[in-house]
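All protein chains but one are shown at their positions in the complex.
Naming follows writing order (A and B), and every chain is counted from residue 1.
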Amino acid sequence: MLLNQFLLLGAVLFCIGVYGVLVRRNGVMVLMSIELILNAVNINLVAFGTHLQQATGQAFALFVIPIAAAEVAVGLAIVLMIYRNRRSIDVDSLDEMKG
Amino acid sequence: MPEAVLLGGEQTTTAVEWVVFIIAATTTLLGSFGVIMARNPVHAALSLVGSLFSVAVLFLNQGAEFLAAVQVIVYTGAIVILILFVLMLLGIDTEEDLEDEPLRGQMPVAVGIGVLLTASVFALTQLVGFDVVTGTPEVTAAIRDDMPNINQIGRLLFTDFVVATQLAGVMLTVAVVGAVVMARRPREYQPIPEPESMDAPLSLDPTDQGADNGAEVAD
Partner (left out) sequence: MELFPSDAVFTPDVSWVALWPMVVMALGGLLLLTISSLGKGRIPRPFYALWAVLTSVGSFITAIPLWAQVHGWEDAVLWYDPEVDPTGPFSTVGGVIAADGFSVFLTMLIAVSMVAVVLVIEAYLDREQDRFPEMFALTMFAALGGMVMVSANDLIVLLLGLETLSVAAYVLAAMDLRRVQSQEAGFKYFVLGAFSSAFFLYGIAFIYGATGGTGLVHITDFLAANVLLGSSGLMLLLGLGLLIVGFAFKVALVPFHSWSPDVYDGTPSPLVTFMSSVVKVAAFAGMLRVLVMAFESAGADWRPVIQGLAVLSLVGGALGAIVQSNVKRLLAYSSISHAGFILLGVEAASDVGTAAVVIYLTAYSALVIGSFTVVTLVARSGDRLHTLTDYQGLGRTSPLVAGLFTFFLLAQAGVPFTAGFYAKFSAVIAAVDAGTAWLAAVAMLSAVIAAYLYLRLVVTMWFVDPAAETDTSHVGVPAAAGIALAGCAAAVLWIGIFPNTLTDWAERSVPAVVQPAPPNLVESGDEADADVEFEVGPDGMPGMPGPMPGEMDFGELDLESLGIDPAELEAMLEGGDLGFDVDVEFEDPPG
């Protein structure tokens, strides 16, 4: 079974997702990037599970999917609200990014 | 743990697995690059479908049939459709300018994190050689050949993971309630204007007040 290759793929996918979250400005695109990150995690979990010969990894990955679904539902609802009030979902027009 | 080393380390990788892995991994990465590079959000969403579908193929490659099915049904069937639906509803499938850097210094930070993380995982897997060493796997939930994948996962969900399963239900309830609460727009609400300390809103059309769904807005 392949393990290292899967871990590397997961790491690359994770980084692509992180890049997307940090760089994309469209709120919906940020959501999609988060999906990529969660998929990277799932790839890792399944690869580890197979390597360890446990079904735990797959069961764990099965919990990541509802987490992703819940986050997307709430995230999209917030995006929708902002768009109604603002007519824009450009994350960087979200005012005081003073920190 | 002699058993673990035997199971983990000495398994053979067939040529088919390699071929499938290479193809699926390539399409996964291509799709994910599409997500972060595409100027048009709809194109990005379609790339996301490709990427997620390839991940499902990878799951199959690893013997996780049930998870592969769930991946296709939930991600490509529900989540991406939802995203596309919102994109269409709002009519915000306009292109964005990627050259214009949104926040100063974010791009280098993102690249930095990426390089660092990939390098460390690469070092882990390649230089140190992860394959030989492994943790003590809990003997629990060992993958068995005499039982279908879905049965094993079902058993786990209702024995070892029963608390997590219930909690996932609560979490989804919260998400549903939250989405409904925010999608609702009571007519008696008058928006409170933003204080002067904030940037002027891009456009706040007063005729938009009664719009109960974004469809009217998407013009």
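In the analysis below, a contact is a pair of C-beta atoms (placed from the backbone, for glycine too) under 8 Å apart; a residue touches a chain by one contact, two chains touch by 3 or more.
Note that the structure is predicted; figures quoted are calculated from it, not measured.
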- Query: Residues on subunit B that touch the omitted chain in the whole complex?
  - Reply: 1, 3-4, 120-121, 123-125, 128-130, 133-142, 144, 146-147, 155, 158-164, 167-168, 170-171, 173-175, 177-178, 181-182, 184-186, 189-192, 194-195, 197-198, 201
- Message: Applying the definition given at the start, please give the residues of subunit A touching the unseen chain.
- Response: 7, 10, 14, 17-18, 21, 27, 30, 34, 37-38, 40-41, 44-45, 47-48, 51-52, 54, 56-57, 60, 63-64, 67, 70-71, 74-75, 77-79, 81-82, 85-86, 91, 94-99
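The rule we apply is simple: only the chains that are shown with their structure count from here on.
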- Approximate Å spacing (C-alpha centroids) for the pair subunit A, subunit B: 4
- Message: Could you list, by residue number, the parts of subunit B that touch subunit A in their complex?
- Response: 4, 7-8, 11, 13, 17-18, 21, 25, 28-29, 32-33, 35-36, 41, 44-45, 48, 51-52, 55, 58-59, 61-64, 66-67, 70-71, 74-75, 78-79, 82-83, 86-87, 89-90, 92, 96, 98, 102-103, 106-107, 109-111, 113-115, 117-118, 121-122, 124-126, 130-131, 134-135, 137-138, 140-143, 149, 152-153, 156-157, 160-161, 164, 168, 171-172, 174-176, 178-179, 182-183, 185, 191, 194, 197-199, 201-205, 208, 211, 214, 217
- Once bound in the complex, which stretches of subunit A touch subunit B? 1-20, 22-26, 28-29, 31-33, 35-36, 39, 42-43, 46-47, 49-56, 58-59, 61-63, 65-74, 76-81, 83-93, 95-97
